[in-house]
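Yeah, one chain of the complex is gone here, protein chain that is, but the others are all in their spots.
Order as written gives the chain letters A, B and C; numbering starts at 1 within each chain.
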Amino acid sequence: MALLDLDPKVVATARRLAAKAAEPVVAIAKAHTTVAVERATLRLAGITGADSTHRAGDVPWVNRVVDTVREQCGLEHGVVLPAFHALREHDLATLTELAEATAAGQVRFTIPEGRDRTRARKAATAAVTRGIRTVDRNRAQREKLVAKLGDPAQRPWIYLIVATGDIDEDVVQAQNAARAGADVIAVIRSTGQSLLDYVPEGATHHGFAGTYATQENFRIMRAALDEVSKEVGRYVRLTNYASGLCMPEIAVLAGLQRLDMMLNDSMYGILFRDINPIRTFVDQRFSRQVHARAGIIINTGEDNYLTTADAVEAAHTVTVSQLLNEHFAHEAGLPDHLLGLGHAFEINPKVPESFRLELAHALLARELFPDAPLKWMPPTKHMTGDVFNGYLLDGFFNLAGVLTGQSILLVGMMTEAVVTPFLSDRDLALANVRYVLDAAGGLRDDFRPAPDGLIVKRAHQVLGEAVDLLARIVDDGLLDAIADGTFGLMKRPADGGKGADGVVAKADGYCNPASDLLEAR
Amino acid sequence: MALLDLDPKVVATARRLAAKAAEPVVAIAKAHTTVAVERATLRLAGITGADSTHRAGDVPWVNRVVDTVREQCGLEHGVVLPAFHALREHDLATLTELAEATAAGQVRFTIPEGRDRTRARKAATAAVTRGIRTVDRNRAQREKLVAKLGDPAQRPWIYLIVATGDIDEDVVQAQNAARAGADVIAVIRSTGQSLLDYVPEGATHHGFAGTYATQENFRIMRAALDEVSKEVGRYVRLTNYASGLCMPEIAVLAGLQRLDMMLNDSMYGILFRDINPIRTFVDQRFSRQVHARAGIIINTGEDNYLTTADAVEAAHTVTVSQLLNEHFAHEAGLPDHLLGLGHAFEINPKVPESFRLELAHALLARELFPDAPLKWMPPTKHMTGDVFNGYLLDGFFNLAGVLTGQSILLVGMMTEAVVTPFLSDRDLALANVRYVLDAAGGLRDDFRPAPDGLIVKRAHQVLGEAVDLLARIVDDGLLDAIADGTFGLMKRPADGGKGADGVVAKADGYCNPASDLLEAR
Amino acid sequence: MKRHVRPYGDTTGDGMVQTSFTLPVPFGPKADGAAQQLANKMGIDPAMVVHSHAIGADFTFFVVYGSVGHIVDLDEVRVVEREYPLLSPSEVNTTLKKLLRRKLVVVGGCIGTDAHTVGIDAILNIKGFAGEKGLEYYRELKVVNLGAQVSVPELVRRARAEKADAVLVSQVVTQRDAHVLNTREMAAAFREAMGDRRPLLIAGGPRFDPLMAGELGVDRVFGRGTTPGEVASYLVHAVQTKKEGAA
Partner (left out) sequence: MKRHVRPYGDTTGDGMVQTSFTLPVPFGPKADGAAQQLANKMGIDPAMVVHSHAIGADFTFFVVYGSVGHIVDLDEVRVVEREYPLLSPSEVNTTLKKLLRRKLVVVGGCIGTDAHTVGIDAILNIKGFAGEKGLEYYRELKVVNLGAQVSVPELVRRARAEKADAVLVSQVVTQRDAHVLNTREMAAAFREAMGDRRPLLIAGGPRFDPLMAGELGVDRVFGRGTTPGEVASYLVHAVQTKKEGAA
């Protein structure tokens, strides 16, 4: 039931403006590839493993191959043509063998022409298709497990973070969290990972404030959650981060290991990791195509803006970003039910009527995106070492989630300002959620914002400001808006940031069977 | 704005039945006096001090006099006739001198007749009138201070307990609490006091889980609060307990020392202190007459029923008791704006939709008694040593208070199940209240229980059950209902309980100028 | 299970604990330093004073997190183990009947100025606690519940009059150690009045430590969360042991 009485015309205008603002960026994304997109493609084609003899530590084979191809014949035609051509030329059975030979300096990559090109393309398509089939099988398997074990009994789904840095400790904490009621487990990544231009290999134990995202860690955790899913009688979802310099590859690994949700924002890397904007938009498009195929729910990162900007002043930037994320996602093939658009309870609790303002913002998102599984993020910025007060604030966050019908509730921790969560913090936080859901689960029926009251007015105001800002972005260009600090007060020029040199303009003969297959849907 | 759509006819029936149920008890109350009523009368007439030479510890002079009068000529004519007669006969200047002479065995009390009676009556009336004038002056002084300093800026008023057992520590805690936002300070009494048949004297320092209610302690705390009232720029109210065997006397002391609210329930002493029912009803009527004169808000004790009975099953007994308390209060001259009827947030938090059920009960009370300053009591029974969870529960209690427009909010403590409150507990509890009031103060505007929803249905159901129970009480008699365990599951026969021997049937010539003056209003 | 354990934050052995307290020191860096010192004395090192705020002009409240060096030795943990089997009501009845051939008489109440009857009622009344029926439900028990604020002399008198086999007292208020003082006074009174022929003395309440029975002078102490079944089973066990001792 609509409570805000939003004007459908204003809403339509907002969407139209968002599409228009995104258009030039989509064109850029289509016209470029990146080292990461190419690596992701080879991963779909089956390459795995790492060069452990390298002096700089393990270097994934896929990086060796893509880097060498780029050196020797450029990436503007895509990596698969030279790679699969070389495979045949050198009569190698697998991509891994190719990588070993590459590392040994035995391979010379060239762009095949004519029949060679057709052959290489075909072989690559066959290999990538096998990869995509694995992704499809995982999606089907998820559907089967959900059918068998069931989805969580309630909305919102309860989303919990583990962050020990050690995958084995993570497993202990995740399984206990699931037993205590978590529906979704997110394994937070080590602080440094987003700026690594490769995906680490194997099981890892030494992350800082998070655990490395690796294919093996994904596998271990998914298996652990499958085990506990059976025990608790509901399918427990697993989340990780398709973000940073390896966004597309991690999206592929998630598809291959049956992850269920991925943090994947169109601008987070630009704003909060100072990654080059073009790199980000290209990577983002590809990764979202993969997510769409894998049936993975993406989670966007609008909550982050409210940690650097003020949650009241910048409320409309959240709405604008949600509309942009929605458009980019649709364009990449993601349907509404996979759009976990983000927003957060980050208003300074000292602001008068802060709770009602939170309700206004949360309800606006709910009514703008009625079919999206919105992700509701807890207070972080105004959490302090006063853990009692923090526990209360988290309770009101939970209540706001219930009152406004949020879909996924990221559980807040009373120790937010202190440490990454203790085992007991998570347990207490779940008790908090359970109390609120049990005691006030149906209170939504009794929540009717006064027409013309503070909540309704505030929602209309934010939507109005969002439309105005979108109009300005259409005029100035999204890239310039980002450069100006529109989002989260972070100023990021289009030519700055990390990973810019990994961006490559596609040549006319660019070939990427993954893109073709994913685009074809 | 009425949200529950209660049927005015049902409400009128409920009130009519309550009046009918109370009628025989009021008749009994009028027909009797008690040692405590007589002592209270003498206190109004000016007697103070204690016999500190007595081997059983300090015995207030007033007890010596009343006990001796009773021994020598009975109390059925009231204490003032023999007392003031003796005063004149023995040519003594003050009641204290009379008491000393009494203790020394030098006085012989008799019931004066004819002119002696008229003289004694006149002298007594003059003395009691002086006492009542002090009460009147205090009332006027309160009004002046409120006009000057102001009432709290918000509703509900914030009510805090101090309970160190030592009046000096109480002062420290009370002043700090006021600075931190408390509008009302209640000094909890020592566990044993309610069963003492005398009021202790002087400043005290050794209470158990509370501080003795004495005239001097009242004075000390009222002075301390006057001081801090100036500092914080609002009139901070003081509360104590007119309950137990000395209910009427304490009511008088409260009037003499400008207390502002008093716990004063018509049945609490019967149920929870096993005090004789007749004694209680007699004492209650007199004490309420004093409170009415003093402009003191009474607080009733329905919350207590929910600590011994289940808050869902027994919800209607709270309503019945509120209606009875209302009637007894009106009958004793208290207007609606002095009726701090009690109720509490005591539903087991594990009950599904517990918060909405709390809202239903709280709103029912609000709409049944729209002009009464309802007192909303926090969770106690379901508080555990899990202080984090307790802090959250208290937050939801505060929210329920705000959503349903309660008038006086007794602040819950996270250590409820552990210790009498620490300084920091009170401070944290106030921060909790402040957050809820600031963040969600206006949320009431957006709270519209769904017509025919859980909240509305539940409120109607409880009112219906209350009416049924009242009808049964009218049939069986209130005293029998109490004997049967109707309230708080406590069974208290009319002839049982402590203090029964302090009840005296009035003779025809019974004389009590205090009653006359108070009744005359 | 390992013998030696440390508190667990998010990693085995990290020793992490949370603590909060108030110091009578005005808010400021010096106060934070004082909190740090106290935390260190408690064995928390490193200690992080993660929050502090003034309570009035003279006090500061703190929240501290950190790692304690202490190691818990589970072999050294002393608890009162239940040394008797948990019996069902019918087992209790049958055994008592066999042992005594009369009803076992239980007198209970809250002594001193304590009026918290909910706890003792949970044990005695039919209604019971946590899904278990109370002692009144047991056919072979005669229960006399004296209720609240029973004075010690009155309790002794009634116990004697009823020929009580066991006296159960509840103490909930603990401020200024009221529960300890009252219980000791009660035990002394029974000793004085009846010497060795005194009934079984059982104390209960949420803040009692079952290890305290000896120093309180009673036979058994029950703490928070006690169920009627545990008490009934103990009664059987105690009567049995007494009989055996006498035989």
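Methods note: a residue touches a chain if its C-beta (ideal position, glycine included) is under 8 Å from a C-beta of that chain, and two chains touch if they have at least 3 such contacts.
Note that the structure is predicted; figures quoted are calculated from it, not measured.
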Touch partners, limited to displayed chains, of the chain removed from view: A, B, C
Residue in contact with the excluded chain [from A:72, A:96, A:154 or A:176]: A:176
Absent-chain contact - pick from C:38, C:54, C:118 or C:238: C:38
Contact with the hidden chain (one of C:68, C:200 or C:213): C:68
Where the missing chain touches chain B, by residue: 163-164, 166, 169, 173, 384-388, 415, 417-423
Residues of chain C (touch criterion as defined above) contacting the omitted chain: 1-2, 5, 7-9, 12, 16-26, 29-30, 32-34, 36-38, 41-44, 46, 48, 59, 68, 70, 72-74, 76-81, 207, 209
Residues in chain A touching the chain absent from view: 165, 175-176, 179-180, 190-192, 195, 206, 208-209, 272-274, 307-308, 417, 419-420, 422-424, 427-428
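Just so it is clear, only the chains that are shown with their structure count from here on.
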Inter-chain centre distance, chain A versus chain C - centres from mean C-alpha coordinates, in Å: 53
Computed distance of Cα centres, chain C from chain B, in Å: 33
Averaged-CA centre spacing for the pair chain B and chain A, given as whole angstrom: 60
Sites on chain B at which at least two other chains make contact: 428
Shared interface positions of chain C, touching two or more other chains: 20
